[in-house]
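Okay, handing you the structure first.
Then we have chain A:
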Amino acid sequence: MLLSVNGLESGYGRARVLFGVSLEVEPGRLVCVMGRNGVGKTTLLNTVMGVLPATAGTVTFDGRDVTGLKPHERVRLGMGYVPQGHQCFPQLSVLGNLLVTVEAAKQPKEAVDEALDLFPALKPMLRRSAGHLSGGQQQQLAMARALVTRPRMLILDEPTEGIQPSIILEIEAAIERLHAAGLAVLLVEQYLDIALRLADRFLILDAGRVVRTGDSEELRRDDVRRLLAV
Partner candidate 1 sequence: QPAAEPQEIKVGLLHSLSGTMAISEVTVRDAELLAVDEINRAGGVLGKKLVPVVEDGASDWPTFAEKATKLIRQDKVATVFGGWTSASRKAMLPVFERYKALLWYPVQYEGLESSPYIFYTGATTNQQIIPGLDYLKEQGKKKIFLVGSDYVFPRTANKIIKAYAAANGMEILGEEYTPLGHTEYSTLVNKVVQARPDVVFNTLNGDSNVAFFKQLKSAGVTAETMPVLSVSVAEEEVTGIGVDNIAGHPVAWNYYQTTETPANEAFVKAYKAKYGAAKVTSDPMEAGYNAVYLWAEAVRKAGTTEVEAVRKAAPSISLDRPEGKVTIDGDNQHTYKTARIGIIQPDGLIKQVWDSGEPIKPDPYLKAYPWAAGLAAS
Partner candidate 2 sequence: MTAVVNQLPIGLSIGAVLLLVALGLTFTFGQMGVINMAHGEFIMAGAYTAFLIGDLVLALPAAFLVAGIMGLILERAAVRHFYGRPLDTLLLTWGVSLVLQQLARDLFGAPNVQVPAPSWLAGGVGILPYNRLFIMALAVAGVVAVWLYLNRTALGRRTQAVVQNRRLAATSGIDTGRVDMQTFFIGSGLAGVAGVALTLIGPVGPGLGTYYIVDAFLVVVAGGLGQLRGAVLAAAGLGLLNSYAEFWSDASLAKVIVFAVIIAFLQVRPQGMFVLRSRVLT
């Protein structure tokens, strides 16, 4: 088991958002987290990454209990994270964004080229300030930035949000390729068809609890889909 989350609880201040979430990601598997707006998907990923402290429960990565580790320590263990909402270091150039990450993760510079091969649209704009890119361009940059850390597991929060259709296809293809090459993925995704095509397993959150898990076939079932409807 690469990642296993056990009875995880967390929240903001006194407002609890997650109530004992457990999940597991095996090496090379792609697990898709689904659920309506505001059920706690982002909160879950943030807690897994250590951005939010867990108030109860454990996160184990590669057999090691990482619950108390800082986010950057988790990154160095091989957890790559793409947060929601196309974030970047706005005043660094695109290349700067990638370099700073590759250096922080102590990876060789070639990792940058590899990542750029996956997102060729970024190549012509390496010298521009990341803050000036359009939303979609920033999202691609965010993915590339996570990849240069050469993670063993990629954690993606709605990576296709605000992206043009053709690039969504490319991102999907990229995820598929990475996945095929043995990278484990924990994905939050609203596009059901993408989830259907990519996921080995899925997990549906509702009000901070896991209400359903299963393999991708099950996602086609109507009673499962109803869980996602408002």
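Candidate entries met the following condition: all candidates are chains of the complex that A comes from, given by their letters.
Basically, a residue touches a chain if its C-beta (ideal position, glycine included) is under 8 Å from a C-beta of that chain, and two chains touch if they have at least 3 such contacts; residues count from 1.
Note that the structure is predicted; figures quoted are calculated from it, not measured.
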{"item": "Candidate touching chain A in this complex, from 1 or 2", "value": "2"}
{"item": "Contacting residues of chain A [partner candidate 2, same complex]", "value": "49, 51, 70-72, 75-76, 81, 83, 87-92, 96-97, 99-101, 103-105, 131-132, 145-146, 149"}
